[in-house]
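A single protein chain has been removed from this complex, and every other one stays in its place.
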Amino acid sequence: MRVIPESLDVRANSIVVVAWDEGTAGQIHSWIEETGHHVTAFVNASDEPPVLDVESERPKREASQFDFPTRGSFKGLPLISASDWPDVVKDLGVTKALVMISDQTDRLKNIELARQRELELVNVIHPTATILPDAILHDNIALFPRAFVGYRAEIHPGVLINTGSQIDHHNVLHPCAHVDTGVVTAGNVVIERFARLHTGAKVSANIRIGEGAIVGAGAVIVDDVPPRTTVAGVPGRVIKKH
Amino acid sequence: MRVIPESLDVRANSIVVVAWDEGTAGQIHSWIEETGHHVTAFVNASDEPPVLDVESERPKREASQFDFPTRGSFKGLPLISASDWPDVVKDLGVTKALVMISDQTDRLKNIELARQRELELVNVIHPTATILPDAILHDNIALFPRAFVGYRAEIHPGVLINTGSQIDHHNVLHPCAHVDTGVVTAGNVVIERFARLHTGAKVSANIRIGEGAIVGAGAVIVDDVPPRTTVAGVPGRVIKKH
Partner (left out) sequence: MRVIPESLDVRANSIVVVAWDEGTAGQIHSWIEETGHHVTAFVNASDEPPVLDVESERPKREASQFDFPTRGSFKGLPLISASDWPDVVKDLGVTKALVMISDQTDRLKNIELARQRELELVNVIHPTATILPDAILHDNIALFPRAFVGYRAEIHPGVLINTGSQIDHHNVLHPCAHVDTGVVTAGNVVIERFARLHTGAKVSANIRIGEGAIVGAGAVIVDDVPPRTTVAGVPGRVIKKH
């Protein structure tokens, strides 16, 4: 059953963030005021609210500060649950969104939904990120602290570049490519849509990472990665096809 | 035999640094004025001055500038040798200290000693370090240039985070954990006390590094590391128990 608040605190710079996990949505919320945006609500793009066994989740986290979503709230803000969330938030007066659902195909589906309903998709770029001249940034992109986008790199919608990761000159990151922390790519790398590079992966120059491929933590990629494969190790080798 | 100067040049922002090696104490000294502190002396936490065969050490260093300690001096400043150094420096008018002894158990022992004698333990944080919202920093912490402390990370006393290393969101670093240069951790990592991560190590999300564990240079950690083991390689495997 959908969960919709009666009203939202809407300002000129208000957005909804379509995600409700502490690692992504929580982090972005913590520094979003520095980007000029303001989060007025979080969104769960489903007609059922998230079900989370907090009692079993909490002991796994040693950090003393950790927020879990409840039925209608996350981090003290409303958490909307609705598959037709673009219409819902527009009815509530919000015109801008950032879609950062962790499932990357869901992310793209909801980006397209938001676009159809004429929501404005915003970029959130931490002030410590560096963007070099002639880089092309589309919309609905998240650049985390110290993310780097090189000269003439091209970043498509739905891409997240996590803390300190470097995407170098003339890279092309297709929709909903996902780059974890501490990743480094050399020049002229192409990352197809839905591919994901895990913590600390390295990619040599002129490499293509195929659609939906998964590059394991710390892998070093010196050959093209076929679509829908998982590669790991140094040098990276295919360990799974999906 | 203890070595104690007759007096020190003490200002309001004066501290002693309890360490006397060029790599740690020397580096910190080079940029400490940028942190608002001022080093008035170095301390060797022992009743015997450091014995160093400079004639055999110097040829190992190609760099043209390299300082070695002498009996009572390091980098043109007094080098105090005394196991009861907190009382000694208080008698000389200094009320603040940073304890960064390279041996991590000695480091904690001397942090506790300083605390008992009511010295103020300071943090030294290079201005290029980044600390995200809601991070919790205890005292006696050194953040080197470009060190990064993520959202809601918790850093306990005696931790050193070396150049450019990234400690991500919700990490907990227990007392005297030691992080060398170019290390990257993902979210929700716990590093127990006395553990040490060497140059360029990578740690995946939700991992626990056990007490006193050693993570080798460039190792990629995708499973929990047991206490008092050394792990190396990609993926990291236990190569030694201590």
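In this document, chain identifiers A and B correspond to the written order of the chains, with residue numbering beginning at 1 in each.
Rule of thumb we're sticking to: a residue touches a chain if its C-beta (ideal position, glycine included) is under 8 Å from a C-beta of that chain, and two chains touch if they have at least 3 such contacts.
Since we're looking at a predicted model, the values are computed, not measured.
*Asks:* Among A:P78, A:G150, A:P175 or A:G216, which one touches the chain that has been omitted from the display?
*Replies:* In the full complex, the listed residue that touches the missing chain is A:G150.
*Asks:* Please identify which residue in B:S46, B:S102 or B:T128 touches the non-displayed chain.
*Replies:* The missing chain is touched by B:T128.
*Asks:* Taking the full complex into account, find the residue in A:N171, A:T199 or A:T229 that is in contact with the omitted chain.
*Replies:* Looking across A:N171, A:T199 or A:T229, the contact with the absent chain belongs to A:N171.
*Asks:* Pick from A:S46, A:T70, A:T95 or A:N188: which residue touches the chain that isn't shown?
*Replies:* A:N188
*Asks:* From the listed residues B:G150, B:G182 or B:G210, report the one that touches the chain absent from this view.
*Replies:* Checking each option in B:G150, B:G182 or B:G210, the one touching the absent chain turns out to be B:G182.
*Asks:* Using the document's contact rule, name the residues of subunit B that touch the chain not shown here.
*Replies:* Interface with the chain not displayed, on the subunit B side: 22-23, 26-27, 30-31, 60-66, 128, 145-146, 163-164, 180-182, 198-200, 216-219, 232-234.
*Asks:* For subunit A, which residues touch the unseen chain?
*Replies:* For subunit A, the residues touching the absent chain are 130, 132-134, 136, 148, 150-154, 166, 168-172, 184-188, 190, 202-206, 220, 222, 234-235.
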